[in-house]
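The complex appears here without one of its protein chains, the remainder shown in place.
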Amino acid sequence: MTAASWLALVVAAACALGGARMLGTARTEAVRRFLEPRGVRAGVAALLFFVILALAAPLVSAYGPAAQLDIVGLQSAPPSWRHLLGTDLLSRDVWARITFGARVSLGIGALATAVSVGLGALVGGVAGYFRGPADAVLMRLVDVGLAVPRIFLVLAVLALGHPLTVAPLALLIGCTGWFAVSRIVRSEVLSLRERVFVEGARALGVRPWRILARHVLPGTGAVVIVAAALGVANAMLLEAGLSFLGVGVQPPVPSWGNMIADARDQLATAPWASLFPGLAITAVVVALHAVADGLRGALDPRGTPSS
Amino acid sequence: MAAWLLRRVGAALVTVLAVVTLVFFAIHLAPGTPFLPSGDRPLDPAVEAGLRARFGLDRPLGAQYVSYLGALARGDLGESFSQQRPVGEALAQALPNTLALAGSALAIDFVLGTLLGVLMAARAGRRSDRWLGAVTLVVYALPTFWLGLLLLLAFGQWLHWLPVGGVTDPVLYGALGFGGRMADRLRHLLLPALSLGLVGAAGTARFQRAAMLDALGQGFVRTARAGGLSERRVLGHALRSALLPSITLLGLALPFLLTGSVVVETVFAWPGMGKLAADAIASRDYPVVLAATLVAAMLVVSGSLLADLLYAAADPRIRRETA
Partner (left out) sequence: MDTLARRPRTALAFAVLGAALLVGSCAPKGTCRGEYCGTLVFAAIGQPVSLLPPATDQALDRDIFDQIFLRLADIGPDLNTVGDSGFVPRLADRWTWLDSLTLAFHIDSRARWQDGVPVTARDVAFSFAAFTDSALDSDYRDELKRIASVVATDSSTAVFRFRARYPEMFYDAVYYLRVVPEHVLRLEPFARWRTAPFGRSPIGDGPYRLVNWTPGQSLELVADSAFYLGRPHIERLIWRFDADLSVAVTQVVAGEADAIEVLGSPANVARARAASHLTIYPYPGSVYTMVGFNLREPGGAPHPILGDPVVRRALVLATDRERMAQSVFGGMAKVPPGPIPEEWASLWTGVVAVPPYDTVEADRLLASRFWLPGQGGVRQRGGRRLELSLLVPATSPPRRQYAQLIQQELRAIGVQVRIDLVDPPTLDQRLRSGRYDAAIESWGNDPAPSSGIPGAWRTGGDSNFGRYSNRWFDRAVDAAQNARSPAEAAEAWRTALDTLAQDAPAIVLCAPDNVAAIDARVSGVRLRPDEYWANVWTWRIPPDRLIERDRLGH
């Protein structure tokens, strides 16, 4: 860690806290209400922090994530001023790998969730709005998808050949995660389509697809956002598990999951290399759950206290 | 009631059939010849043609599908590329271990989770509730394999209280009596079950807390309290009503446990279906992964069917509606 990277780190932390603060004083009442519980504010701040870290990774860390600094002299060095979180068995800076790994893990989580939410909303919307045979077929498909535990689906594809690079892996994880979202969206759409404004649009002769896209689906925004927050958490945990098994993100690209796998043997002698990635995953998932809880609380008209 | 039951079971069967069909087509679309060593081992073309004819792979796809179904009914899932034995045999060995692990994890999940949830609801708003809430939030977010590694390090390596892996002690098991054998199995089962169960319990606890608070806010509770019923009995009544949604949670728990078992079994060298699938990945053993997927799907479907049945049995409203 150089002086420059320390500075960048402090700035990143400040931005994260400041950002959460700012959102807390936003003009929109809904946003303010959402950020009212302390847990949600902390969660948003944590998420902002990790996202900033990921985006500013080269600034915040003094070394590259794959740089083997001194394979004889700097192996498994404990945390110090130079190396904030120590080095791993291959003398790579753990802090650098955490920040660049944030790019990979968060990126996969975000991309995969974008795909699964997109697919899920599309399928759920079509099934819920058009009903009939389309609904029956699509929901059968969803049943099949929900019946198979997600990791087996992914493993089945991966067993075909070589491990995937980051983007295809994210797409694969995304394509296996849309089933639950489609169920949720479908039930929302089922109730929304009976609303007066939809009837009105139909009476005006607006085409069904247009109604679905412009009037009905946006109404599902609330549940979709909550599902998305949880979806990112699940996608990240799945990617961590896959990388731990060796079929996720491939070396030398760091991901929090494969960092734990690499350092597994040194857990007793050099715990920092596997402890910190685990803590990072836990921190982000906790933050996402807290945010999802807060969203549910803020967007739920019945106002059931849940945390 | 019977009609509803029939419809539910029918839906489950259709789902299983759909998964089976999916797996069948996946086998046939995969590179390498199905039921035979894959392209990793060079196969003489004449030999391959002969084997295709022998296994009926040159028949129309429909006929192959029918015989595949027949084979499945007999338990024939093809041959493992790497172990050179029938996949069914490998699965039959692995499945009981996974069921034991998932079962105990489910027990820990449900019992511990319910207890904690009730405790948190009983002390809602107080310090202990907030602390427990934070703890369950963190535990729920832990990656199961990371928790497993930490538990293994603490109890296996440092304290030597519990074994480092495996199902039974390979040396002593044969010489133990029944009680000793059960104890040996329990000792080996404890850490993996905890790794899976604790995370699930944290989630169940949070859910149960919300359900309890919901139930406690209902009319009958106020009536009961006004009537002078002890707090303990009130909680008992509320719990009974709050337990109902938990049954659906049980149905959801099985996919989570099967997913988690893939990594937890790897950490603890637990020879179950998860480890089988994970090992198959390392040897690109496609038939084994597909067979494990199929069995996992069937377990999930039967699990949710069971949950639905329990729910219907427990909730008189559903029964009346469908009568």
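By letter and in written order, the chains are A and B; residue numbering begins at 1 in each of them.
The rule is short, and it goes like this: a residue touches a chain if its C-beta (ideal position, glycine included) is under 8 Å from a C-beta of that chain, and two chains touch if they have at least 3 such contacts.
Only a predicted model underlies this, so the values are computations on that prediction, with no experimental measurement involved.
Screening A:Val11, A:Ala66 or A:Ala114 against the full complex identifies A:Ala66 as the residue touching the chain left out.
Between the chain not shown and the residues B:Ala100, B:Val167 or B:Ala193, the one that touches is B:Val167.
Against the chain not shown here, chain A presents residues 66, 68, 71-72, 75, 89-91, 162-163, 246, 250-252, 264-266, 269. Interface with the hidden chain, as seen from chain B, comprises residues 39-42, 82, 84, 93, 111, 115, 118-119, 122-123, 156-157, 160, 163-167, 169-172, 174-177, 179-184, 186-187, 230-232, 235-236, 266, 269, 271, 279, 282-284.
Here is the rule we go by: only the chains that are shown with their structure count from here on.
Each chain gets one centre point, the mean of its Cα atoms, and the points for chain A and chain B are 24 Å apart.
Against chain A, the residues of chain B that register as touching in their complex are 11, 14-16, 18-19, 22, 26, 30-31, 133, 137-138, 140-146, 149-150, 153, 157-158, 210, 213-214, 255-256, 258-259, 262-263, 266, 277-278, 280-282, 284-286, 289-290, 292-293, 296-297, 300-301. Within the complex, the chain A residues that touch chain B are 39, 140-141, 143-144, 146-153, 155-156, 158-161, 233, 237-238, 240-241, 244-247, 257, 260, 264, 267-268, 274, 278, 281-283, 285-286, 289-290, 304-307.
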